[in-house]
Structure formats: C-alpha cells, structure tokens
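For this view, one protein chain was removed and the others were kept in their places.
Here the chain labels run A and B in written order, and each chain numbers its own residues starting at 1.
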Amino acid sequence: MWVYIARRLLWLPVLLFMVSAVTFALFRVVPGDPVTTMLGSRYNEATAERLREALNLDRPLAVQYASYMWGVIRPKMHTVRFGEEGGAEFRAPFLGLDFGESFRFRGRAVGPLLRSKMWVSLQVNTAAMVVALGIGLPLGFWVAHRQGSWLDPATVAAGVILASIPIMVTGPAILWAGCLRLDLIPCSGWGGLFDARILSVMLAMGIPGVAGFVRLMRASTLDVMGQDFIRTAHSKGLSGVAIDYRHVLRNALIPIITILAFSLSGMLTTSFVAERIFGIPGVGSFAIDSLFNRDYPVMMGLTIIVTTAFVLSILAADIAYAYVDPRIRYDANQGGAA
Amino acid sequence: MAFLNRAPAVGLETRRRGHLARAWSRLTRKKIAMACVITLVVLYGSGIFAQFAAPYGYTEPHYDRIRQPPSLAHPFGTDRQGGRDMLSRVMWGVQNTVIITVIAVVTGGLVLGVTLGLVSGYFGGRVDAVISRVGEFSAAFPEVLLMIVIAATVKPRLLVWVRWLEDNTFMDNLVRVGVQDYVAISVALVAFSWFGMARIVRGQVLVLKATQYVEAARALGSSTPRVLFNHLLPNSISIVVVVVSSSMGALVFAEIVLGFLGLGIQPPRPSLGQMLLQAGNIETLQNEWWMLVFPSVVVWLIILSWTLLGDALVDVLNPRTR
Partner (left out) sequence: MRRLVPVLVVLMALAAAACSGNRDGDVEETPTPAATVESSTSMEPTSEPDDSAAESEAPAVSVGKQGGVFRRTWSDPPTLDPALVTDTTSAGLAVEIFSGLVAFNTDLELVPDIAERWDVSPDGLRYTFYLRPEAKFHDGKPITANDFKWSLDRAANPDTGSPVADTYLNDIIGVDAVLEGRATSISGVKVIDDHTLQIEIDLPKAYFLAKLTYPTAYVLDRENVESGGRSWTDSPNGSGPFKLKEYRVGERIVLERNENYYRTPANVDSILMNLAGGQAMAMYENDEIDIVGVGLLNLPRVLDPDGDLNKDLVVAPPDFTVSYIGFNSTMHPFKDSKFRQALNHAINKELIAEDVLSGLVVPAYGPLPPGFPGHNESLEGLRYDPELARRLLAESDYPTLSDEDKRIVITVPGTGGTIGLDLEVILQMWESELGVSVEIQQVEWATYLEDLQDAKFQAFAGLGWEADYPDPQDFLDILFHSESSTNHGLYSNSAVDAVLEEARTEPDVARRMELYREAEQMIVSDAAWVPLWYAGERYVLIKDHVNDYRVTPMIVPKLKQIYIE
C-alpha cells in the first residue's frame, strides 16, 4: 500500500512536467498574445517590442519555460505562523511556488491572486457540497431501506423534479424571492463563508447536488444490499445494524468517493455559471478571463495547481477505496488491484 | 433500518414481499417511465423535425411584433431580435440539444469510457496503469485551454473541409447546419468525458472481480470478452445508467461552457443553453419572463425525463434487482 502511494506520488512530478510543458507550448500555438491584447488599438511594433522585453517574452521558449518552472520549484524558506502576531512560528524550506507576475493584473503575483480566487471557489463549493452530502447521503441511504413504500419514489421524484430545474432559473428566482420580495438576503456580492450572501448560492448549487446524491446513494445502497455477501451476513445472523454500517454503508460509499474526487477537480468550470449569476469572484470566471487575455503566468500557475489537486484527489480516492473495501489491494509490483 | 432489523428472522417472507413490493414499484415507475419516453419522443421529435414542425423559421423576423408576451400566434412569445417566434426557436434549440446528447453519449462517455473502464479494471496491472496515466493526463489538463486550442486550430480547418464537401458533393447547407461546430464539440467532449466514466466503471469492476461468480465464470472457462461483457458489464450497468442519465443535465451546462469558449453552435442558430445563459437574470425574469421560462421548462422536461427514465432503466437492467 505504502509503496503504491509512493509510486503514485513519484508520478506526480512527471505528470506535472508533462502537463505544464504542453500547456506552455499550446499557448504559443494558439493565435493571439498578451501584448496584442494589452495594446488593443494602440498596437504598434515598437511598443509591442518593448513590452515583450519587459515581460521577458522575447527570450527563447525553452528559457522562458525553464525560468518559470525554476521559480516554481526553487526551494525557499517559508514561514508558517500559527495564531495571531506573536504566535508560534515555523520556518521550513519548501518549493518556492513562485508563479510569476500576472500580465493582466500588472504588479500582482500570481500566487496570492490565485489563492484568493480559489479560496472563494472552494468555500462556495464546500458550502454547496455540505448541503448536498449532508442531506443527500443520509436521505439516499434511508430511502433505499424504504423500498416498496411510497416514500421511496416520492423522495426520488421530488429530488429529481427540483434538481432538474436549471440554475439559470433557480438562481434568479432565489434572488428575486429572497432578496427583492422577502428581503431576507442581500441581492448579490460576496462576503465569505460566514456571510448571509452565501446562502443563495449554497441553495442554488446544493439542491441539484442533494437530488444527485440521494439517487446515487440509493442506487449504490440497493446494489450492495442485493449482493451475496450481504445475504451471507444476514444468514450468518449478524445484527441488521452491524450489517448496515459495516458492510452496506461502506460498500455503498465506494462509487460516491469517485464522484467526489472528480467533482473536486471539476470545480474550475462547474461553478463558472453560478459565479456569473451570483456575482462571486471565484476562480471559474477568473480562469476564463485570464485565458482570453492570454495571461500566461496565471494559466500556468492554474494548470500546475489544478493538476496537483487532481492527482492528489484521485490518489485519495484510491486510498479510500482500499480503506472501505479491504478486498481491494494495491499491489506494489503490479500497480493494480490484485 | 427497522426493515433490516427484522430481516434475518423472517428472511424468506420479507424477500418475497420485497420482491412483490419491488415489482409493484417497478410497475408504477414504468408508468412514469412511459410518460418519460413519450415526453422525450415528443420533445426530441419536435426538435428533429423542427424544420417541418416549427410554425416559423428560426430567423424569420416579425418587426411589428417585437418582444411580445405569449399569444395565440406565438405561444412562447417573441424575442427582441426582430420579433422571432420563441416556440420555433426553442424547437430548433431542442434539435441542437438532441445532436449534442447523441454525440456525447455515443462518443466519449459511453462507448469509450465503459470499454476502457472494464478493460482497465479487469486486467489491472500494466493495462490499468497505462489507461489510468493517460486518463489522468487528459483529465488533469486544463480543459478550457484545450477547447480554445480546438476552437482556434481545429475549427477553421474543419470549416474548410466541410466547405469542400459542400462544393464537391450533393450535400448542401452543411455549413449553415453547423456540421463543423458539432464535430468540434464532439472532439472536445470525447477528450474529457471518457475518463470519468472509465474511473467509475473501473471502480465497480474492481469490486465485482473479487466476487465468486466471476471467479466461477473464469474457472468454467469463459472467455475474457464473455466475462467482461456478459458478467461484468451487466453488473456495472446500474451505475453507468445513473451517471449517464444524470449527466444529461450537465450536458446543457457543458454546451454553455463550450459556447463560451468559442466551441458552441454559431448564431443565429438557436441553442437552449445560450438562451438560458442570456436570459438567466433577474431583469429578464421581471421584464421578459417568457424568454427565460419557456426554454427553461423545456430543458427541465428533458432533464427530468432522462433522469426518471434512467431510474426505471436501472430496475430493468440490473440483474440483481430484476
């Protein structure tokens, strides 16, 4: 197991190198460049030349790539502070993680810029996910045990009917009702996780999630309940509660974990529509605007961060698999399941 | 949970009742399923035959009837861009959705994803490693960037080819219909959708592979394809169907995001996703509600029907719940 994890972690830098190199190259392939976009109608060769020089875009591609990556990996002392001023301080050398300076937001380092945008998206997605998982999983599990009762189809149908309404309708409708009519929540804007304004997004994004997880959890629970080993457990006389939690729940969660791992990395584009409707300064719209402005450093930074997050979440899913289902073993020699 | 507590004691009876109950609920769901099928047939039919079914052309202007609320002549109202009939535009938009759903399901998601997932999970080892690594690369890669690349490089070339086809064969109007857009969209969708499905199927196969009946099948000398497609696939089907049917909703979003990155269908051809995106704000809801409500209802019906139908299909397809 540990060897497997180690192998996967060793694969990460290779993947990062490949993805970042391809990203870097692709940017030079597509038409349009940051300087043309920056200058617009003021474009003239001399100014463009000067700007390219100032932005180091005149150097050979390999040098540009190498210097960018060197900034990212060059070790540097990081200071981590716990608590307010005067709290415990730790200093440790770690990768430099210097993602350069944005072309579009001149004078701003990409790292903090991305961090603040991603933090916002993370909060929104977490809030929505809490709603979705918190209601969806228990409800799905419960409903799976209500086979035959009217509750089962009713819950599923209600969930589906709600979840099928596009967010372009639920969003404005929630705002219209909650803000203009009832005056319960502010109409728009962003104030962080513990601000009333997150409620509308949480609802609009969470409700479809609830229905999705109810159905997934229900299907997956039913699947497990119909399997031989559960029947065996029943016939062995194990108590229902024990079977429920030790076997059914565990196994039913397996497919959910995969979905979760993927929805983490899909954060970038999925919240894009919601961000526009609710006016949330998240990473979705930011990434797309950066792309349209050919903000190379931001896109590179984003690629590296998203790739890392993706690989780690996949790995986490694999480990979780093995944890919830002891039959799955990752063989160090084979790299697959035995 | 109370249900299961009683289960061991009265196992046989419960199972019989469960069976009956399941059969009953399957029956009711099948009614729903039939309703879904009918809804989908009607909607998809109106989309596919929009050319004949739509009361007006999707660009046909009525300058004297700009921005009118629903009326007998225009049940869905008219839009601002020259008073075009919204009903007709919605029908043409459905056609767009039909094409995209078919593309998405047939290409990346289903065929490629399921096959590779089965193979990857079943063989494990090197095969699994290669498929997983390639998948991770394609999934980790920022898709927005790749879409821009496709839009900028593949699409113009496609346009040239399609033009050539138009000029040199009997096929006309290919460009107007948007063939090049659909090809570009399918390339983009395949590139990203297969791996998600493959992972899910692989996970399921990993579990199933360890069960006795697969071992038994192998011991009995079943060929590998037979084990894969006769034993593993049917047992993984429920999760596949759930994922596919619930991803129908995501497709509407996928289309919006694609359109935003320059990969969507080009105007003036209508698309439900773009209609929703443009109308999805309070102002429209307050002032031109029909611009938002009617396309939304249609999208809602499509997603709803697919989802409910998917649920019904799980019951019918899954051997263990049959």
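The rule we apply is simple: a contact is a pair of C-beta atoms (placed from the backbone, for glycine too) under 8 Å apart; a residue touches a chain by one contact, two chains touch by 3 or more.
The shown structure was predicted, so the numbers you read here are calculated from the model rather than taken from an experiment.
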May I ask which residue of B:T39, B:S138 or B:Q278 touches the chain that does not appear here? B:Q278
Who touches the missing chain here, B:K31, B:R80 or B:R157? B:R80
Determine which one of A:A6, A:A54 or A:V130 touches the chain that has been left out. A:A54
Missing-chain contacts on chain B, rising order, are 59-61, 63, 66-67, 80-82, 148, 151-152, 163, 167, 175-176, 256, 259-262, 264-268, 271, 274, 277-284, 286-288
Chain A residues touching the omitted chain (full complex): 30-33, 36-44, 46-47, 50-51, 53-55, 101, 104-109, 113, 116-117, 120, 172, 175-176, 179-180, 183, 186-192, 276-282, 285-286, 288-289, 292-294
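The rule is short, and it goes like this: only the chains that are shown with their structure count from here on.
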Roughly how far is chain A from chain B, centre to centre by C-alpha average, rounded to an integer in Å? 22
What residues of chain A sit close enough to touch chain B in their complex? 11, 15, 18-19, 22-23, 26-27, 29-31, 142, 145-149, 152-153, 156-157, 160-161, 163-169, 171-173, 175-176, 180, 187, 208, 212, 215-216, 219-220, 222-223, 226-229, 234-235, 237-241, 243-244, 251, 254-255, 258-259, 262, 265, 268-270, 272-273, 277, 287-288, 291, 299, 302-303, 306-307, 310-311, 314, 321, 325, 327-328, 334-338
Touching residues of chain B toward chain A in the complex: what are they? 1, 3-8, 11, 17-18, 20-22, 24-25, 28-29, 32, 121, 123-126, 128-129, 133, 136-137, 139-146, 148-149, 152-153, 196, 199-200, 203-204, 206-207, 209-213, 238-239, 242, 246, 249, 252-253, 256-257, 260-261, 276-277, 279-282, 284-286, 292-293, 296, 299-300, 303-304, 307-308, 311, 314, 318, 320-321
